[in-house]
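Report on the following structure.
Note that one protein chain of the assembly has been removed; the remaining protein chains are unaltered in position.
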Amino acid sequence: MECSLLDARGVNVIAVTPFDSKGDLDIDSTGRMVDFYAEKGADSLTILGMMGEAPKLTVKESIQFAKEVITKAGGMPVVVGVSAPGLAAMKELTSATMDSGAAGVMIAPPHSLRTDDQIVSYYQMVGEELGAKVPLVVQDFPLVTGITMSNAVLGRIIDTVSNVVMLKHEDWPGLAKISALRSAEKNGRRRISILTGNGGLFLPEEIMRGADGAMTGFAYPEMMITVYRLMCEGKIEQAQDCFDAYLPYARYEQQPGFGLAARKYVLAKRGAIQSDMIRRPGPKLSVDDVADIERLLARQEKRLKELAL
Amino acid sequence: MECSLLDARGVNVIAVTPFDSKGDLDIDSTGRMVDFYAEKGADSLTILGMMGEAPKLTVKESIQFAKEVITKAGGMPVVVGVSAPGLAAMKELTSATMDSGAAGVMIAPPHSLRTDDQIVSYYQMVGEELGAKVPLVVQDFPLVTGITMSNAVLGRIIDTVSNVVMLKHEDWPGLAKISALRSAEKNGRRRISILTGNGGLFLPEEIMRGADGAMTGFAYPEMMITVYRLMCEGKIEQAQDCFDAYLPYARYEQQPGFGLAARKYVLAKRGAIQSDMIRRPGPKLSVDDVADIERLLARQEKRLKELAL
Amino acid sequence: MECSLLDARGVNVIAVTPFDSKGDLDIDSTGRMVDFYAEKGADSLTILGMMGEAPKLTVKESIQFAKEVITKAGGMPVVVGVSAPGLAAMKELTSATMDSGAAGVMIAPPHSLRTDDQIVSYYQMVGEELGAKVPLVVQDFPLVTGITMSNAVLGRIIDTVSNVVMLKHEDWPGLAKISALRSAEKNGRRRISILTGNGGLFLPEEIMRGADGAMTGFAYPEMMITVYRLMCEGKIEQAQDCFDAYLPYARYEQQPGFGLAARKYVLAKRGAIQSDMIRRPGPKLSVDDVADIERLLARQEKRLKELAL
Partner (left out) sequence: MECSLLDARGVNVIAVTPFDSKGDLDIDSTGRMVDFYAEKGADSLTILGMMGEAPKLTVKESIQFAKEVITKAGGMPVVVGVSAPGLAAMKELTSATMDSGAAGVMIAPPHSLRTDDQIVSYYQMVGEELGAKVPLVVQDFPLVTGITMSNAVLGRIIDTVSNVVMLKHEDWPGLAKISALRSAEKNGRRRISILTGNGGLFLPEEIMRGADGAMTGFAYPEMMITVYRLMCEGKIEQAQDCFDAYLPYARYEQQPGFGLAARKYVLAKRGAIQSDMIRRPGPKLSVDDVADIERLLARQEKRLKELAL
């Protein structure tokens, strides 16, 4: 299988899904949002992830939104989240979006899985159902899925599911897992791309352990892109300076569930989307939350100036 | 809201979803299956429940199957399971099936809910989204959903969500919950129908506590119907004799997850469906399992003859 | 390691812990209870299991109770549940009770374990800490522990932890697991004893799959013993007749959590213990519950007479 994702490096930004103030899909904002991510330096995009409110869309809406993003993205690769309670729905969304030019699909394990064998079997079954031509990104995000994938499980998936080209690494703690995966590749396992999540909160350490970059949705994608590029150039201290400047707000945006409201607020403020609307059920910012965010962003701006970043 | 479900009594059979040997929806078997349930005495049906493999169908398939069942059911009320990860998908399926003549919809709480307030808010939100005209059945099945609804939570839902007309009671242990709900009604809370699940495994005791009947999917619906009718006539010992005769196999079919394979095997054997096919991921019967089932059914038949039932 | 548990067959009764009406350990009742179990035909006992309210005892009480049971049991083997949040406490209780003559210890996996490797490592660590001379029973009870042990995990534990002499099998559904374990033994894995739990609710099928008997706590241990013996003699139908006669009440006693109140009520009624007291937090029988039980027991007695059992 030819697949650009297998060699993916840099920053894949997890896009939000823009809604208008009534909660309808804001297709008009979509192009603007894609441009925003591209201007900030995104190497690729992922849509319909957890922070993309994927479960809140109908299948029709999902397909419509995916087509719009892929079109507007020009040649930039777009990964589509297709996690679904059943394989039939997963296959339907996969076919529609791959036909529209998606670069691959991302799938998280369903929360009902219990044992190593069940997790491996699940990805094997998914691989068979979707067919060998569909590049597959495994999302490893125990905090939300409730499923912990050991190094052994990931190894068995990589060994037996040829579709798998990338790990969206989002375990926490997760640094040892990157080391273990890279070490296994030195001992002969085929190499896949590892892009890391968690809002970029451990990006410098993750790159040092062998991650190929980030795949996450921080409202300031330029932080991740700058950190990644500086680290590639060996400028570790500068990379960490940049990271540290954004960290106080990044930490705030990384609050589970709540974080999406902060992220959409900032993205709307930055002009990436028209409205910070979140479909129900979802978090809402209080006056105090907004005050926190504005205070942190003011400090962030000041610190970036001090550092001339 | 006028709603026959509010006064529902007797046995609502949770139907399986028939697939052909390739795993495609077996629409041809659907009428036969509906007839089977009707002939055995079902008062109403529920489709697209957990044991109806609902999550394994696409939305299109769900709507197609629901329409077929509703048509074939003639006037018999049909409840449709519409649990979904998001409200938009839930609303889409609800609208399509209510338009086709469904009697109401059944909704289980998503596994992500944590507190009493979150559970109550969820049903309030669902009630608002679906609109007051859609009769709502609350499915209370902690073993599978992971969500325990206290008596207080159920009370708050009944008090504040006018759509709610029925509880599919499937807590385990759950007898005290029936007593508590009925007791609250004596103290002024509006009355809703309580139909019980768990494969009918506690049906005699549940009826004695005040349940209005059963809403579950045992392969021998006639057991539940006979037990219900005998108990209504005050023939407790006879009802229990009937129950006991089916219990050894009922216990076997009630094994979580696995039970669906047994149920479909027996339904196919009884001619209710053409194939016992289950979509992946799903259980399969081994040679030993089949031997167990056949042995239990032979004994069941013998015991029923002894009892002249 | 010489160990009678490795070849254990028959019925190991999980004993309750008797308290007096104030909630204090009822040491006086202990001998009577041991005699009751022995008279009913128990081959061995297990104390301080989950249904023995083990977590509600102090270490001192646990050791005192264990010593009393072991003394009163004469030569009958006694397994002691020593599951604990930490290894130091587990070791303390193990040493004290092994020194007093326990036949071995039973350990359930802590609910914090996530992956296959974590489960296997846990038992390896336990094996090392307790030392190779302590016979170990692995308790596999996912409904309560939240930990699912695959066949592969059990195999790895058996292969690498020499202490392990017995599986307390309590998975549900669990029949295929017994078949898989016995099949692996045919292919060379060392044989361990498999005794089954779940209140004996699948005992006939479990023995047919290769279980060596039961290890559980039904209030009528004579049912399990009779079933086991008849099946050993090849009298399957008679065994199942006996089983079926007790099944309606066995099903009732098997309600999770609640069941202990039913069991202690019946054991007190049968004279095995003085009081049906349960330490807080614990279930209590309502008037309706007692009526259910009495009705079921009256029918059970009648049915046993019909069967001349």
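The letters A, B and C name the chains in turn, as written, and every chain counts its residues from 1.
Rule of thumb we're sticking to: a contact is a pair of C-beta atoms (placed from the backbone, for glycine too) under 8 Å apart; a residue touches a chain by one contact, two chains touch by 3 or more.
In this text the structure is predicted, and so the values were computed from the model without any measurement.
Novice: Omitted chain: which shown chains does it touch?
Specialist: Hidden chain, whole complex, touched shown chains: A, B, C.
Novice: Using the document's definition of touch, tell me which of C:57, C:134, C:149 or C:214 contacts the absent chain.
Specialist: C:57
Novice: With respect to the chain omitted from the figure, which of A:75, A:188, A:234 or A:256 is a touching residue?
Specialist: Going through A:75, A:188, A:234 or A:256 one by one, A:256 is the residue touching the chain not shown.
Novice: Just one of A:25, A:181 or A:201 touches the chain that is missing; which is it?
Specialist: A:201
Novice: What residue numbers in chain C mark contact with the hidden partner chain?
Specialist: Contact residues on chain C toward the absent chain are 53, 55-59, 61, 85-89, 92, 111, 121-122, 125, 129, 279-281.
Novice: Footprint of the hidden chain on chain A, which residues?
Specialist: Counting only chain A, the missing chain is touched by 172-173, 175-176, 179, 201-202, 205, 208-209, 237, 240, 243-244, 247-248, 251-252, 255-259, 286, 288-289, 292, 299, 303.
Novice: Name every residue on chain B in touch with the hidden partner chain.
Specialist: 114-118, 142, 148-150, 152-153
Operating definition for what follows: only the chains that are shown with their structure count from here on.
Novice: Chain contact graph: line, ring, star, complete or other?
Specialist: The chain contacts form a complete graph, every chain touching every other.
Novice: Please decide if copies chain B and chain C contact each other with the same set of residue positions, more than half shared, or with different positions, and reply same or different.
Specialist: Both copies, chain B as well as chain C, present the same residues to each other, with over half of the numbers appearing on both sides.
Novice: List the centre-to-centre spacing of chain A and chain C in whole Å, with centres computed as mean CA coordinates.
Specialist: So the centre of chain A lies 47 Å away from the centre of chain C.
Novice: Could you work out how far the Cα centre of chain A sits from that of chain B, in whole Å?
Specialist: Roughly 39 Å separates the two chain centres.
Novice: Please tell me the distance, in whole Å, between the geometric centres of chain B and chain C computed from their C-alpha atoms.
Specialist: About 33 Å, centre to centre.
Novice: In chain C, which residues are in touch with two or more of the other chains?
Specialist: None at all.
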